[in-house]
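Everything below concerns the one structure shown next.
Yeah, one chain of the complex is gone here, protein chain that is, but the others are all in their spots.
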Amino acid sequence: MRKNLGSALAIAAVAAASGIGVAACGGSDESSGGDTGANAGGKTGGSIRIGSVLPDSYDPVLLQTVQANQPIHLVYTGLVTYKNAEGKEGNKLIPGLAEAMPSISADRKTYTFKLRPGLKYSDGSPVKASDFEHTMKRLTFLGGPFSSFVSGIQGIAEYQKAKQENADISGITSNEATREITVKLTQPDGKFLFAIGLVNSAPTPAAKSPFKSASPPGSGPYTIKIDNPTRQFVLTKTPGFDIPGIAKGNLDKITVVKETVPKMTQDVINGKLDFMTEDPSGDDLPLVKQKYSDRFRMDPNPPNTYWFFMNETVKPFDKLEVRQAVNYALDSRALQRIFGGRLEPTCNFLPPGYAGQGYEKIDPCPYGDPDGPPNLAKARQLVEQSGYKGMSVTVWGPTKDPRPAIVDYYRDLLNQIGFKAKTKVLDQQVYFGTIGLKKTNAQTGFTDWFQDFPHPADFFEPNLSKKALESSPTFNFQYKSNPVLDRGLAKLTPETDPGTVASEWAKLDRAVVEDANVAVYGNELSTSFFSERMDFKNCSGVHTVYKNDWSLFCLK
Amino acid sequence: MARFVVRRLLAMIAVLFAISVVTFAIFNVIPNSDPAQRLAGRNQTPGQLEAIRRQWGFDQPVYVQYFRTMEKILTGDVVSYSNQIDVDREILQDIPRTFSLAIGAAIMWMSFAVAIGLYTAVKAGRLADRVLTVLALVGISMPVFWVGALMNYYLGFKWKIFPNGGYVPLTQDPLDWAYHLILPWTALSLLFIGVYSRVLRSNVLDTINDDYVRTARAKGLSERRVMLRHVLRNSLIPIVTLWGLDFAAVIGGGAILTETVFDLQGVGQYAAESVSQLDIPPVLTIVMFAAFFVVALNTIVDILYAALDPRIRLT
Partner (left out) sequence: MATEPATEFEFGDPAVLAAHDPRDSVAGLGPWRLALRRLRRNRVALAFGGLFVLIVAVCLAAPLWADHVAHTDPFQNHLTETIVVDGQPQDVVAPDGVPIGPTWQGRFFLGADGNGRDIAVRLLYGGRTSLLIGAGAALVTILMSIVVGTLAGYFRGWVDTVISRVLDIIWAFPPLLLGIALGTALSLGGLKVGPIEIQGDSRLIPILIIALVYVPYMARPLRGQVLALREKEFVEAARAQGAGPAQIMFSEILPNLASTIVVFFPLMVANAIILEAALSFLGAGVRPPNPSWGTILGEGIERIVTAPHQTIVPGLMLVLTVLSLNVFGDGVRDAFDPRAKVRLGR
């Protein structure tokens, strides 16, 4: 390394710390007055350009990436939606097209929404109560990525079997006269509201929402015009948008262009772009952190966790000692380097973005301080105890950067504590589908999870529960489930307000970590990099669901 | 003659068909590469997977899927698995970039190759010849992505003499367009200059001592006239054929490495990205497109040769 490594290290450390520091307090400086959610601090008006890799789909029921969610959630509003506020406030659900949060029946299976009067889509057509059911049909019929979240509605399974576009969903009834929408679930599910707060469930006009990929008119604060689906689209403020509680947006016009990450980074540096949805690539990152720390920040957002899965049905991970050994030996500081500094060490399975809704920092961590050195001696001793020393282990990983480097570190680690490890790297597209099959017998390897919506079950259920094992391929790569977790999930998921049982969720988190079902090493930090003309201090719009809420952006 | 042409065209179609089948097969034998799963996201349910398969036609037998995909390619209706975007549209936008790279590089390498080839042939055996020959060999020995990356870094990023990669459309600003392409053109040309200058050199040296050239000299024609009219013309014919075929190969995606390193977002780069994402529709489309180019050019050359040389028609 160059001779001025020392100073470079110091600067990088300070910049990283300041970026993380801001995020850890979870908030911004802006005062979210009352629950208007609108940005009280920034200047309104103006037009900006954003660099992105563009949405995987412009159709709200078909999109699944963060880069799609950021622009598209501004175009469509759900019956309920997430508050436009930075930090923890952004986890809260607020009424969207519905005039109030739904009334929930005593058995917690029936939700009744009432639409606000006089709502219109961007093309002028009125919002009808039946549009919600139509959206649910589209979502299910087309097999949208989040259709599983609404599969708990009564009648959905039959609808799927019928394979008819316009078959009825018995669990949803819509009354145009009273503007009421009643949704019946097959069983109580506290996740339901959180799930339909996402843009995938936002109602769109039935007449203009065919049963194929489309970009229907929406009811959101912005309207989208797709100039060139593979290169550019524009968001402009919807005239007359006025739903109390939802931010109207400060900027008049947002142009989103496709660029590659290195070019994006250069353009934000010299002001040709005002923001980029991607993180500066490995090479540019240290530079940006060092030179532009006044308009660059890092946050563990959207809430995510990175860990190594350990298949408890095969050797050597069927023994607790081995799993504990891995946890003792893991060095998050080493992995931090692989992430280019963009990793916050942790031992909790839930990410800190859930603070107040199930996240309680486990302190002290049962297997050593994640910020400190690992305990290799103890790890080696445990491996000896297990009797599996010298066994062959294959570490699985996908190809997306920096995952091959991560699994290489893990392989090296396993070798150091007494195994004979080698890696097997598969393409990103087939990786999860391969290790998710029991017959693959993947012993251990890379996995991660990014929040879909701010409810702890979103993390626990697909990755660790018994229920997850019912599908094939599964995401529960342990191929076993912790009974404490399953009992907890059965008890807590029906609670409609997870905040009331937050400490119970935290106990499940602790159980999973203490039983070494997983080997967690950190939460990835994502970046927000702005041009000089953006008001970085007041309007960086860091949001737990959208990563950055563009309606909170503003110019200086 | 007509029969020859017809036979050639039929062969061309057969080859293209075979290529499409092979490409499709290559991707279909990958285990666990069900595109429905990628489209379904990480919260899949079996019902959802079924719905996706129905929508996209993955529940059909393989050969039906093949025909449907080919049909979509030929009618311009292909949609990619990874971002549900119209593949043909994406390709049409990428073509001008690949074309710009290919044409510019082709002109550059031809000019330099002819100049160097002629010069070294004329000065054969002398120091200049040897130095240039070694340089040509160096040109062949350098991987184009390495040269490109270093050029981009030193000349583009560090010393800021040239732009740091990227592409500016010709219609937007011709000067900027050329400015952005100079480094990619050079990187791509270095390899071909090396090859072509040496082929030309040996062709020239071959013809220079042929009978008809000696006759021309004996007739009293000036050396210059001899070189230009007789030697050069005959040496160029095989070069031009090669040039045409290499150009087709570059257009068809052979410049993948250059485009990737300089981030030109051309057809080659798109193809490489699609392969790594196991995205069959774009890969199939681009392979067909590239192969078509190569095979078509080849067929044209064959036909031209046959027209010029009757003996060939018999094969």
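Chains here go by letter, A and B, matching the order in which they are written, and residues are numbered from 1 within each.
Convention: a residue touches a chain if its C-beta (ideal position, glycine included) is under 8 Å from a C-beta of that chain, and two chains touch if they have at least 3 such contacts.
A quick note: this is a predicted structure, and the numbers were derived from the prediction, not measured.
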item: From B:5, B:79, B:103 or B:150, residue that would touch the chain that is not displayed; value: B:150
item: Touching the absent chain when the full complex is considered, from A:430, A:464 or A:554; value: A:430
item: Missing-partner contacts on chain A, residue numbers; value: 1-2, 5, 8-9, 12-13, 16, 281-287, 289, 331, 333-341, 373, 399, 401-402, 404-405, 408-409, 411-413, 423-427, 430
item: Residues in chain B touching the chain absent from view; value: 11, 14-16, 18-19, 22-23, 26-27, 29-31, 33, 124-125, 129-130, 133-134, 137-138, 140-146, 149-150, 153, 157, 202, 205-206, 209, 249, 252-254, 256-257, 260-261, 271-272, 275-276, 278, 283, 286-287, 290-291, 294-295, 298
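Methods note: only the chains that are shown with their structure count from here on.
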item: Gap in Å, rounded to a whole number, between the CA centres of chain B and chain A; value: 41
item: Of all residues in chain B, those that touch chain A in their complex; value: 30-52, 54-55, 79, 82-86, 89-90, 93, 164-166, 263, 265, 276-278
item: Residue ranges of chain A in contact with chain B within the complex; value: 54-57, 59, 62, 64, 140-149, 151, 157, 160-161, 163, 212-213, 228-231, 260, 262-263, 266, 399, 427-430, 432-434, 437, 449, 452, 462, 471, 473, 475
